[in-house]
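One protein chain is absent from this view; the other protein chains keep their places.
Coming up: chain A.
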Amino acid sequence: MSNTNEASATVPAQATEAPAAAAGAVKVVDPRLLVREQGFKGYWTEFKRKVRSGEIGSLPVVVGLIIIGIVFQLETGNFLTSYNLDQITLYAAGPGIMAVGIVFVLLLGEIDLAVGSVAGLAGAMWAVVGTDIPDSLAIIVGILSGTVIGAFHGIVFAKIGVPAFVVTLAGFLGWAGLQTWVMGDKSTITTPLGSFVRDLTSYYFADVAAAYGLAVFVIVAFYLAQLRDSRRRKAAELPHRPQSEIILRTALLAVLCLLAAYAFNQEQGLPLSLVIFLAILVITDFVLRRTTYGRQIFAVGGGIEAARRAGINVSWIRISVFMISGTLGAVGGLFLASATGGADRSLGGGNQLMMCIAAAVIGGTSLFGGRGKVWSALLGILVIQSIVQGLNQMNLSSNAIQYMITGGVLLIAVIIDSVSRKTQKTAGRA
């Protein structure tokens, strides 16, 4: 989405001359450097250079989404419909939120294999304590159980030094066991009427204005933020984005947002699940890119020794990231419970875990740590849910085919990640 100023900042073209000028000349640029040309030709050359040096970011997943759309549309004839978009978003929210947590862990270069079991346990906790205490308190209990478990994983990993892979693998089994134990002799507890959890995936802002309003708000906010950033950079005499580029980006976003809003309004309106998912994405994106804490997460993922020398409390960063992962896993668990109509013993089991990890990786977050965006959770889960939805429509909803295809997509994503990393290395970019 917002690719920030880092990657594609423009350098004034006239700065290429006189590389040997005296000290103090800020805009002197080494003649060997690639300076981006102004205008739209500049984007194209910049784009080609980036692809060649392996900085492809979210490009494969966007291409993948387009291919998936075209293939299923050709196969079924009615894949690109508002109904399907509605269904995809509905089922994407839960695993998507869990995938955001996975993105945080992957940024450290670690993995959380317990996120599915944590989701299941959170659902079970909420359902079981919900029979005795008010619904809102039960939700808090469910979510906090995820936070506590995450803290536990983090402490065992960061303080004792057990590899995160092993800690969370143990958690994967252990918390699934605890989930069954908490459920006791009940195999299912259906969501009580009037519970907020029921609303998570069934409430719609039916008013047409809601979806359009949110879309317009997002577009305007994006435009103003970009404009403000560009102005500030210009005032500080730094390379800044030209007006034309800001307008182009905003226009692209506007088309996407308004199309989606239109589609949702064709169905039942703006789903609450999407609003919550987007809110979580915006907040976590802000935390990662605009706060010291987020910067520290990237630093730990990029080099532990460097982070430690810079005075970063590496243990705390690790523990807190696992707490975030556990918390978001629990929130995702409540969405899963909502979508399936209640908590049960197998909630969060099966391929749920792999879907979340696959979503994060497919979306472009590196398995090797230090590179990624929370938006990859959104893109990745859209890919996976689109495949699921498309197969359902083709009456190929059996697990066998779904597993094989999702497995194949995950493999391709990891291959792209590894190859792009290698290309970046040979191109001197990693």
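Assume a residue touches a chain if its C-beta (ideal position, glycine included) is under 8 Å from a C-beta of that chain, and two chains touch if they have at least 3 such contacts; residues count from 1.
The working rule: contacts and distances are computed from a predicted model.
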Undepicted complex member, UniProt protein name, chosen from "NAD(P)H dehydrogenase subunit J", "ATP-binding cassette domain-containing protein", "GNAT family N-acetyltransferase" or "ABC transporter permease": "ATP-binding cassette domain-containing protein"
Identified contact with the non-displayed chain, of A:45, A:78 or A:292: A:292
Touching residue (missing chain; options A:271, A:301, A:333 or A:364): A:301
Residues from chain A at the interface with the omitted partner, ascending: 5-7, 9, 11, 19, 23-26, 28-30, 33, 229, 232-233, 236-238, 289-292, 295, 298-299, 301-303, 305-307, 309-312, 369-371, 424, 428-430
